[in-house]
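Note sheet for the following structure.
Missing here is one protein chain; the remaining ones are kept as they sit in the complex.
And now, chain A:
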């Protein structure tokens, strides 16, 4: 049973790692590209004694006003023909000076990342404790509660980030044939996992209470 527990935990970590790889690559690549771009712009601007224009990526979640009509086309290089296309998720580069929420969104991202890392560490500690036969104990209930709260916090930070993104995009951009879609961006996985962790913590607490009552039955 311990072996099965460890196999499942390894699978969880592997899936988590695999899901993070694209994000980590994207963050790393964006950082490097952004740094190069910012450096070259800054250098060029200093030659002309101008303030550099710093561009930042802005995610747009779009939905076509009519699904039946595709206002844009995309070229298929293989056949040379153009296909009608509808954009759902785009990244546009906008002048950072136009945004007054850049710092706030950055902070929200950092808090979200810290919350997720904290949840992962607590999960690892929980599995470690179970492997050492410390199962139905109050320390594990606390760990489960911490995991639940951390995941719920990461969800709230995500919601706020997406909300600020949406408001900023709406104030700056208008694309004919599309409207902005806020609801598609809300990924409830962290919310559900957080609630499940809290639920399992409650179940553990009930089990421990019953065991204590049984232990104190003469």
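One rule holds in what follows: a contact is a pair of C-beta atoms (placed from the backbone, for glycine too) under 8 Å apart; a residue touches a chain by one contact, two chains touch by 3 or more; residues count from 1.
Everything that follows uses one rule, which is that contacts and distances are computed from a predicted model.
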Protein name as given in UniProt for the chain not displayed, "Stage V sporulation protein AD", "Trk system potassium uptake protein TrkA", "Transcriptional regulator" or "ABC transporter permease": "Transcriptional regulator"
Which residue of A:81, A:100 or A:213 touches the chain not shown here: A:213
Sites on chain A contacted by the missing partner chain, in the whole complex: 212-213, 216-218
